[in-house]
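A single protein chain has been removed from this complex, and every other one stays in its place.
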Amino acid sequence: MKDSLTQGDVLAAIAHIARSLMASAETLRELDAAIGDGDLGITMTVGFQAVLDELPSLEGQDMANILMKSGMAFNRKAASTFGALFATMMMRAARAVRGVQAIDLPTLAAMAQAAVDGVRERGKADVGDKTMLDALVPAALELAKAAGEEVSLAEGVRRAVAAAEEGMRATIPMKSRVGRASWFAERTQGVQDPGATAIYLMLKALYEYISA
Amino acid sequence: MKDSLTQGDVLAAIAHIARSLMASAETLRELDAAIGDGDLGITMTVGFQAVLDELPSLEGQDMANILMKSGMAFNRKAASTFGALFATMMMRAARAVRGVQAIDLPTLAAMAQAAVDGVRERGKADVGDKTMLDALVPAALELAKAAGEEVSLAEGVRRAVAAAEEGMRATIPMKSRVGRASWFAERTQGVQDPGATAIYLMLKALYEYISA
Amino acid sequence: MKKIINDPMAFVDEMLEGILAAHPKQLRATRDPRAIVRADAPVQGKVAILTGGGSGHLPVFLGYVGVGLADGVSVGNVFSSPSAETMLEATLAAHGGVGCLYLYGNYSGDIFNFDMAAEMAALEDIRVETVLVSDDVASAPRENWQKRRGVAGLFFAYKVAGAMAESRADLDEVVRVAKKAVAQTRSMGVALTPCIVPAAGVPTFTLGEDEMEIGMGIHGEAGVHRGPLESADRIAERLCQAIIPDLPFERGDTVVALVNGSGATPLEELYVLYRRVHQILQAEGLRVYRTYVGEYATSLEMAGASLSLLKVDDELIRLIDAPACSPFFVQM
Partner (left out) sequence: MKKIINDPMAFVDEMLEGILAAHPKQLRATRDPRAIVRADAPVQGKVAILTGGGSGHLPVFLGYVGVGLADGVSVGNVFSSPSAETMLEATLAAHGGVGCLYLYGNYSGDIFNFDMAAEMAALEDIRVETVLVSDDVASAPRENWQKRRGVAGLFFAYKVAGAMAESRADLDEVVRVAKKAVAQTRSMGVALTPCIVPAAGVPTFTLGEDEMEIGMGIHGEAGVHRGPLESADRIAERLCQAIIPDLPFERGDTVVALVNGSGATPLEELYVLYRRVHQILQAEGLRVYRTYVGEYATSLEMAGASLSLLKVDDELIRLIDAPACSPFFVQM
């Protein structure tokens, strides 16, 4: 159980998230195939493998660099809607940790909010459009709320995971309003958004790492 | 039983030959598919239908014109190796009946020889190359011989049919030396030449008409 | 999966090697092998047109890098976006000092990456403007035409903007005509068979033995009508009925027509299709100024075709008529 994340933790947490998402690639491929083009599986496999390949060279670098370069590595090898948004999230989160030695709950909340802002600006979508924002926004809000309540890092992330899960499930009845899926909006009802699912899985993996 | 063929007989005999060969189109298609490209079936159907369509307009014309225009009609609609050689045969045969009122055996022999010369010149092939010449040349020789023996038209044609049949069967073990089939010469052994088969069937149909 | 390939994962890079080996006088790679530019890039004093997107659509995108067309391209994996870094590399290599137009199809993966590239380029004091092609009427209703995906109409946009840039017009002018071409273009396609992405190894979608899908996207995105395979004439009618009222193209208008093959459909069939399209355009009182028929934007070995119409005025006619030359498209 970690109270905060050091530079070494950040490397290890990213590695754990990468491996978890690679293990869920097939689930994500299927969801994306149902309402998009089915490339999210290969995006996960290739993108997170690129992150894993990058990590050794990032040892000893500062946190901001680790986050930024992981995001860039992902998108370099698996450029895509998700890849670009992932890179954007990581770059924005990186800015929020400049000079930070250990990530505590308030910092994590700030990072999440920065990521939300980045995705919003880049993608011009909002909650309710059936995107990753439907999981990411409630998670960021929950982190901010938990930080205000001064609960532990683990408890804060646990609540964020629950919020992300709820947000993810809420995408099921929605009609896609942006991206590829919007071209067949009607047919997307009844399917959970793959991007929102990926966000939930990433947060869940982070929680596993922190609470281990 | 006819002793000679009048202008009306020529029209009727051509019609009978056309219908017979159309009925054998599938057999010829199969043989051509085995050692060529399988278009001889459609060539027969389309070509002889074109001849049948042309015949009404040829009533009252002289024999040479009937023969020439039938050949041209065939090749116009079903241009091909066979079509061009058929047109050549008919044009050469036409020259041999200029001014003739009724075709007797010597005239028919002359027509056949003219056809042989035409096919030889056009196609630069000879007996043994596995072509229509393997049926046509013996048939023409037999007609000439029968004409010398002063047998009846029907008997002469009967002998020619027998010679064509023998020549046709002789193509089975041959290797193709000209045309499309020569490109896979080895594989043509064991298959009867479709063009030689067509010549035999045409002569057989002529005999049926004459002996009816 | 009957393909003439080696390692499916090396497909795109080997294809690029082949293209550069075949056309060394016309194209060159940059420091990034996925960023390709005109051999004479950067052309100083000329607006650089940059494009890019997933592979598998040749001549889209790389095929339109040439004189009178685009200056550089970033090349993604099959049907996937290239990265922002690759697009930046292409931008740096092609920028002739007077700004860049990013001209490509409306797909969010490409948009997000190219927007990131534009932001990085801005840090190098390179001005970048973006125009998205969104011509596929099957993908969103008329009032939301700018949300539509980009398909074969890309060709018109390259031709028009490329000619304008080649004439040394400034970036605003190039942007203006690119937007004009996009706004005046409408397209729709039909698919008869899916294709197989080499790295995936399975068909992009399934379609019954006697089915077709009208309105199919160029990555196999679902269309507007799936039904029994119809005659060329009926398909032509369906495509025209969708496109003509959408702009709308009206009696007296002059148009340029493009009948595009998706990959496996023979050129002969495209002309059978155009025959009926031409009859319909004439009956509708539309004057056909010029017709392109061939493979202009493909989906690997998908069987199918699309129709694009561009409504032209004198300016667009001049730009469409201008010469152009790439290894994949030449017009005198």
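To keep things simple, chains are lettered A, B and C as they appear, and every chain counts its residues starting from 1.
The rule is simple: contacts are C-beta pairs under 8 Å (C-beta built on N, C-alpha and C of every residue); 3 or more make two chains touch, one makes a residue touch a chain.
As the structure is a prediction and not an experimental result, all values here were calculated from the model.
Looking at the complex as a whole, the chain kept out of the display touches B, C.
Against the chain not displayed here, subunit B makes contact via residues 37-39, 42-43, 72, 75-85, 87-88, 122-123, 178-180, 182-184, 187. The missing chain lies against subunit C, touching residues 2-6, 11, 14-19, 21-23, 55-56, 58-59, 63, 190, 192-193, 209-210, 212, 229, 231-233, 235, 257, 259, 263-275, 278, 291, 293-295, 298, 300-301, 303-305, 323, 325, 327-328, 330-332.
Keep in mind that, in the parts below, only the chains that are shown with their structure count from here on.
The touch graph of these protein chains has some other shape, matching none of line, ring, star or complete. In this assembly, the C-alpha centroid of subunit B lies 56 Å from the C-alpha centroid of subunit C.
Shared interface positions of subunit A, i.e. residues touching 2 or more other chains, are not present.
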